[in-house]
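Only one protein chain is missing; all other protein chains are in place.
== subunit A ==
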Amino acid sequence: MKVGFKLAMKMLAKWRLLSLFALIALVLSGCGKPYLSALRPAGEVAQSQYELMLLSTAIMVGVIAVVTIIFIYVVIKFRRKNDNEIPKQVEGSHKLEILWTVIPILLLLILAVPTVAQTFKLADVSPMDKKNADGKTDALVVNVRASLYWWEFEYPNEGIITSQEMVVPTDEKVYFNLKASDVKHSFWIPAIGGKMDTNTENVNKFWLEFDSKAADEAGGLFYGKCAELCGPSHALMDFKVKTLPRDEFDQWVASMKAVKEPAKAETASAQQGQEIFNNSCIGCHAVTPANTAPEAARVGPNLTNFGDRSRVAGILDHSAENVKKWIEDPEAYKPGNKMTGKYPQLSSEELDAVAEYLMGLKVQK
């Protein structure tokens, strides 16, 4: 028994070494896509969660190693060799039992301290309460509203709204108010930080930070997901996050704000599309970014900058062809969505026109 025990103690000492830590990091990095994977942290929150992950993994791999060594030793050493042997009936060992009670407690304490510290740090949204002279916050705040299979992003300080693709500045903390308008959803940008639920009865708050270097690596576009089962198209309730340096972000805000009236379509076909849009679509989809309309009136995604986006309906590649497909039969692409059947059937020509109009809705020229 002593031999195995010494072995176990050796292992305990061994796993403290950084080498194991580094090894795990090596194995875990390179897992998944830089725009999607929690193992490729691209912001302060994801980074601190990743470090906790590494710490807990290192401790746990240590535990597994100890168990495995004893396990293999026992299973090999104590196979029955003689059918008549009756081993000594051992009652237990207080020393051993105290040992394997106390060591895990110590290991858990090592883990518990940073866990508690990080839990409080990630919940610190006090800058959201500090209002300046205009009654606005200095920090950037985004109100996220989740609805059956789409996302709305309202910038209360700037007074603008966009949907499906959130635009944020890099290298600063962005604060979020999260809520749902129908059933519970959950707001998750894996590479940027852990998720938080959008509840139906209250507003949840948290913050995230988007690292500019990591953003470059990810192509300036992160993938966001709904992480709470919300209906048939839960799997398709994706959104994107476009990251911009602060000055470009300010420009984007300015050009959004400049859209006071619906932009006039330029080509004849697009103008026809706009007409159809104004008759059939505008009841749900706004094409101006102002956040003056009440929430209940904002039934569908705001399309002010639709032409700038990277996906149709959050999932399809961004092309006029896919816009047409989507409008023709949304049910085929997002089962259970709330758009199907809300507008008259459009002819192929009309679809062309609407698609051209929508693809032309850009604020970033």
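In the analysis below, a residue touches a chain if its C-beta (ideal position, glycine included) is under 8 Å from a C-beta of that chain, and two chains touch if they have at least 3 such contacts; residues count from 1.
The rule we apply is simple: contacts and distances are computed from a predicted model.
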UniProt protein name of the chain not shown, from "Cytochrome c oxidase subunit 1", "4Fe-4S binding domain-containing protein", "Thioredoxin-like fold domain-containing protein" or "Ion-translocating oxidoreductase complex subunit D": "Cytochrome c oxidase subunit 1"
Where the unshown chain meets subunit A, residue by residue: 1, 4, 28, 31-33, 36-39, 46, 48-49, 52-53, 56-57, 59-60, 63-64, 67-68, 70-71, 74-75, 78-82, 85-93, 96-97, 100-101, 104-105, 108, 111-112, 115-116, 118-123, 180, 182-184, 186, 188, 190-191, 193-197, 199-202, 204, 223, 225-236, 238, 315, 335-336
